[in-house]
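Below you will find the structure I want to go over with you.
Missing here is one protein chain; the remaining ones are kept as they sit in the complex.
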Amino acid sequence: MKPKGLLYRIKKDMRKNYSLYLLVLPVFIFYLLFKYKPMYGAIIAFKRYTPTLGIEGSPWVGLENFIRFFNSVYFKRLLKNTLLLSVYSLIFGFPAPIILALLLNEVRNNKFKKLTQTVTYLPHFISLIVVTGMIVNFTMTTGVINDIIVFFGGERSPLLQNPHLYRTIYIISDIWQEVGWGSIIYLAALSGVDSQLYEAAMTDGAGKFKQLIYVTLPSIMPTIIVMLILKIGSLMSIGYEKTILLYNPSTYETADIISSYVYRIGLLEQNWSYSTAIGLFNSVINLILLTITNKLSKRLSETSLW
Amino acid sequence: MKIKRSKGEIIFSGFNYILLTCIMIICLYPVWYVVVASISNSSLLTQHSGILLAPLGFSLDSYRKVFKNPMILRGYVNTLFILVTGVFLDIIMTSIGAYFLSRKGVLLKKPIMMMILFTMFFSGGMIPFYLTLKDLHMTNTLWGLVIPFMVNTYNLIILKTSFQSLPESLTEAAEIDGAGHLRILFFIILPLSKAIIAVMVLYYGVGIWNGWFWASTIIRKRELYPLQVILREILMQNDVGAMAAGVSAADQESVGMTIKYATIVVATVPILCVYPFLQKYFTKGVLIGAVKA
Partner (left out) sequence: MVKRKLLALMTVATIVILSLVGCSSSGGSNSSSSKDTAKNTQGEGTETSEGVTEVEFSYPMNTDKTLTYWGTLNQNVSPNFSNLGETPFAKAWMEQTGVQIEFQHPPAGQDQEQFSLLLADGNLPDMMEYPWMNYPGGPEKAISDNAIIPLNDVFEQYCPNLMAYLKANPDIDKMIKTDEGHYYVFPFIRGDQVLCNTIGLMVREDWLKDLNLEVPTTIDEWHTVLTRFKEEKGATSPFSYEYTMGVLTEENPFTYAFNTSKNFYLNSDGTIHFGAVEPGYKDFLATFAQWYKEGLIDQDLATLALDQVSAKMTNGSAGASIGWAGSRMGVWINAAQATDPNYMLVAAPYPTLNKGDKPEMGQIENRYPNQGGVAITTSCDDVEIAARLLDYDYSEAGHMLFNFGIEGESYTMVDGYPTYTSQVLNNPDGWPLAQSLSAYIRGNYNGPFVQDKRYLEQYYMIASQKVSNQIWGATNAAAHKIPPISPNSEESQEISFIMNEINTYRDEMTLKFIFGDESLDKFDDYVSTIESMGLDRALEIQNASLARYKSR
């Protein structure tokens, strides 16, 4: 009975919302063509892809590509590096724009506020190519950062050659580039907080700090949580672009991550199937992480993505 | 509002201003460095080490050289084309999608929403995506940099949330008047959403302006290179010699560092200039987008 009922409902809905479905058709097709078709193409992860045979015609190899990756000497390190880099950037990178937004929110001088905003957004507009170029220059033994270290009584050292500093450099530069831009969304949420709430809090004698804890943060919590879930869902998908522009053999130990490995294997060594398999593995982990956090968040804070 | 400020608050406020000023300096300095370096005398610059505050000497030679490069102008034209068509199509498509998802009483909305969300966290990967582009004849053409990237799911969700926050009575009234969906979207909802659309324009615009990876992989006609690809070529000029590895592989005259900095400025300034025009919409815009999917 039920499936028939569902089909009937769909038919009825189709008839009722006919024009709406028609309107959304281009978007729907866009997703099919440019998002789902490549997903189908990802079956080459289970094949030995040969261009002349095409995706369908290439021979199946089962899990060979995955097994090869799991057995690779670098598997553990890549997984660890990817996770650590994402977790650290989550821990340090995620709160940064929130803090900046809170600080900005306290500024009464509108001109100053606007100026700060404009200036902190600036780095976001600079392309990655330029940013990484600057990082390399600034971290050299003769670079600005070493000048500052020496000024404070430290010693010069090649910073980008030190595997222990690599993640720090990566994350700080990330924060530098995105903190202003990332704060926009929180500032917006902050400006949406009902001012009556503050007034009520003040009549109750709450100081600035208490207002922050009891009014401000709870009001923007939904935004924070949604952003957090989105972040965690893409934990594993740190792009290769910045990594391949920043790393060198002396920092492979901490710098080489799954996506940069996929890039090397797929585009520099033409192991298309192998590369796709690793990418697929990455996606699956992402999905698992996302589902877990979403579930947790639903239970704990009643905010969730779906 | 008259508020008494406690001593603690005043101290905090002062501290806050100082901290924000420091943040500003940190954000600004590298940019300043690039600008200053680009107008410096190149031989003085190479010999300089340490913090650079003002230009070393003054020379616009590097800019002259940059604009003499025939590729720069072409790159501008191509980028402009992608930018204009891209932003236009992106906004239309994203609005349509967001409008659909913001409607109530549509049975298949939820599964479609799931289908869209799923793509945010799961993708086929680089190689399958490329093969798809190729199948659809999207390689070696500028359209290939526009059409496959028309909808960004993240932006779609922000826009959807914003549409949802508009009072329903407006659309209901229009529907009673017999307005179709296109009419409601383009004549009622969009005019009310100028702020968020401005945000979208900037989001998409910056992405398009700074995008280089796909352009560098799918475009084989140099006449079609967007600006960033050319910028990268100039910045990367170090590595090219590796390919030639010949007796004489590279330049007789080294590419001065100032040229690189000048190219950076030339390739970055236009997008920076757009920003202030859109800024007034900004906080207002994302306000509504304070995402709750």
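Going in written order, the chains are labelled A and B, and every chain counts its residues from 1.
One rule holds in what follows: a residue touches a chain if its C-beta (ideal position, glycine included) is under 8 Å from a C-beta of that chain, and two chains touch if they have at least 3 such contacts.
What you are looking at is a predicted structure, and each value in this text was computed from that prediction instead of being measured.
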Legend entry - Among A:L22, A:L63, A:A200 or A:V284, the residue in touch with the chain that has been omitted: A:L22
Inset, instruction - Over the whole complex, note the residues of chain A touching the chain we left out. - result: 22-23, 25-26, 29, 33, 49-54, 68, 72-74, 136, 139-142, 156-158, 160-161, 163, 248-253, 256, 264-272
Inset, instruction - List the residues of chain B that touch the chain left out of this view. - result: 43, 46-47, 69-71, 74, 127, 130-131, 134-137, 139-140, 216-223, 225, 229-230, 232-233, 236-254, 257, 260
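Following the convention adopted for this analysis, only the chains that are shown with their structure count from here on.
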Inset, instruction - Using the touch definition up top, name the residues of chain B that touch chain A in the complex. - result: 3, 6, 8-9, 12-13, 16-17, 19-20, 23-24, 26-28, 30-31, 33-34, 49-52, 93, 96-97, 99-100, 103, 105-108, 112-117, 119-129, 131-132, 135-136, 147-151, 154, 180-182, 185, 206, 209-210, 212-213, 228, 231-232, 235, 260, 264, 267-268, 271-272, 275-276, 279, 282-293
Inset, instruction - Quick one: which bits of chain A touch chain B in the complex? Just the residue numbers, please. - result: 9-10, 13, 17, 19-21, 23-24, 26-28, 30-31, 33-42, 44-45, 49, 55, 100, 103-104, 106-108, 112, 114-130, 133-134, 138, 142, 144, 147, 176, 179-180, 184-185, 187-189, 191-192, 202, 207-208, 220, 222-223, 226-227, 230, 233-234, 237, 241, 262-263, 266-267, 272, 275-276, 279-280, 283-284, 286-287, 290, 303, 305-306
